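With one protein chain withheld, the remaining protein chains of the complex are depicted in position.
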Amino acid sequence: MRGLRVLERILSTIPIVFGVAVIVFCVMRFTPGDPIDVMMGREGHVSQEQIDALRREFGLDKPIHVQLYMFLSRAVRGDLGNSLTKHRPVSALIRERLPATVELALGALVFSLVLAIPIGVISAVRQYSFVDRASMAAAFFGISMPAFWLGIISIIVFSVRLGILPSYGRLPYGLEPARVTGLYVLDSVLTGNVSSLVAALRHLLLPSVTLGAPMAAIVARVMRSSMLEVLRQDYVMLARAKGLTEWAVITRHALVNALIPTVTVVGVQTGVLLGGNMIVETIFSWPGIGRLAVDAIFNRDYPLVQGVVMVYALTFVLANLAVDILYTYINPKINL
Amino acid sequence: MLMRVRTVARNLCGLLYLICRHPSALIGLVILVAYVVMALFAPVLAPYPPNTGSVRQSFLPPAWQEGGSPAHLLGTDHVGRDILSRIIYGARVSLWVGVLSVAISMVVGLVLGAISGYYRGIIDDVLSRFAELLMAFPFLLFAIGVMAILGPGFFNLIAALTFKSWVEFFRLVRGETISEKTKEYVEAARAQGQSNFRIVTGEILPNIIHSVVVLATLRVGYMIITEASLSFLGIGVQPGVPAWGSMVDDGRDYVRTAWWVSTMPGLALLLLVLAINLFGEGLRDILDPRLKVD
Partner (left out) sequence: MLRIHNLTTEFPTRRGAVRAVEEMSLSLQRGQIMGLVGESGCGKSVTLLSILRLVARPGRIISGSIHFEGRDILSMAPAEVRRIRGADIAMVFQDPLTTLNPVFRVGEQIRESLRVHRIGTGRTSRREERETVLSLMKEVGIPSPESRYWQYPHEFSGGMQQRALIAIALACRPKLLLADEPTTALDVTIQAQILELLSRINSERGTAILFVTHDLAVASEFCHWISVMYAGRIVEQGPVDEVIADPLHPYTEGLLRSIPRLVKPRRRLSPIPGDVPDLIGLTNRCSFESRCDRRMPECAERPVSLVDVGGGRHVRCILYE
């Protein structure tokens, strides 16, 4: 029964992914200046024949719906065209950079959840205590804080002033662990390389905190309010009346229920994480797809922009899919 | 008509009274008003024009630091421009972009949401699907993409920000309209033979407008942050126009030697967004106790 619902939900993402691809395609095609002009601008003087040849090569001489069909059928096969500036397949560029971004996003996610969930719970259990007031004030700052500025301030404080944490890159040159997954932290653990593990974690710290801070702030607030709501419920009273310890009442009976709204919020916030990712990667010179995208935007490298935007949107759709599926497992009442 | 105006005026006075009794909302409002004054009277208040400076005067630290001078309270940037003056002028971009993009999104979302929620049917299906599709793009990413194509500029910025954010209002208004539509007072209005237009604008709208106002206030802060992020990436307003995001970006290369260039405009931004959020959340406590806006 539940399996069927999950399958249904998975299938329902297909039209969305399709729509996303169409929107990306349209936005890219209906903009002034076609990609060929951009390329020509770079190559200096070229003849009309060369231009026509290029147009044929990119399929720009075909009617728009044929172009759309070509774009989609290639995209399905993982072919997102060639970068105009790097002269390599977009998919290869993305694949190369993706692990860095995934590592950063996971770092931010882990940081924000590990920090925010306990804070939200403690703030609710000890409502109006000092801990509650202090962490809610911090969370309020967190939701009002521009990520790019937080990143720069943390560089000024931790790298420049205190000099205790690196401010750019993933690892010093030559310390890369043997590649297994491309995630340096994970690879260092898998290959038992302690020095690169330490270095990778130190490099990961500031960017993850910067990227995860807004999410941590929101999750802490939501967690607190849903926990407060749950603690008022009769089933919490019943759990106490059963003779459970307060710890068991909170961690077993209250927490699971309070996590239900939090999970939804985490799903929505993934979008903020992905958008912030471009900025954080720019600030910390993090070699992921966010920087790739920003560079591509400045170089008007349309196929690359198109490819990266597709990847982002796809990630967001998949993240929400994952959240919805997780949801069915913690909330038995839900019907997708 | 006159009675209408009077009622509205009385409601606004009542609201102002409630805000004054809500300390954090009041603090937010006061700071917000200060920023608006600052933006309006920038030429009078700013000690220097925003774009003049000489390289000989570059990287002067803030007045309280060693080597700083009272002539440049918050110091100067890499080309010797006065940071305080640029912050004061920068308030214009932030406030305009924030207010305009939210206002447009609100109007679009309100109209489409009311139509969608009231009439349902095919219009609702189409609009809802489209909204769902837009939701598949992270907001900042979408804005970056649109800006990348349109190029920098004030109106492009507004377009990029509104393009997706009307969906928030649309979803709120649509949902509220659907639930209000079934209530007795709407039935009563219909029984009286009121036109659909009158029912929506005269009966339903006044009952959902509170939530919409609260959402709008809270969105302004987010829009301002997004604008600053875009300017920070160099795809916001045109180069040369003083905007806080691009000022932070200007200072990025000099964080080792001149921390104030990036720090000060960011502080101005943080304070404004804090004020808006304080005000917005206070407004939510007052107007939307059922917490429909999250």
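In order of appearance the chains are A and B, and numbering begins at 1 in each one.
Convention: a contact is a pair of C-beta atoms (placed from the backbone, for glycine too) under 8 Å apart; a residue touches a chain by one contact, two chains touch by 3 or more.
None of the values given here were measured: they were computed from a predicted structure.
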> Can you list the shown chains that the hidden chain touches?
Replying inline: A
>> Given that one chain is not shown, which residue among A:Leu4, A:Leu162 or A:Ala241 touches it?
In response: A:Ala241
> Which parts of chain A are in contact with the chain that was left out?
Replying inline: 233-235, 237-245, 253, 256-257, 260, 330-333
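In this section, only the chains that are shown with their structure count from here on.
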> For chain A, which residues are in contact with chain B within the complex?
Replying inline: 16, 19-20, 23, 27-28, 31, 140-141, 143-149, 152-153, 155-156, 160, 270-276, 278-279, 282-283, 293-294, 297-298, 300, 305, 309, 312-313, 316-317
>> Applying the document's contact rule, which stretches of chain B touch chain A when the two form their complex?
In response: 129, 132-133, 136-141, 144-146, 148-150, 221, 225, 228-229, 232-235, 245, 248, 251-252, 255-256, 259, 262-263, 266, 269-270, 273-274, 276-278
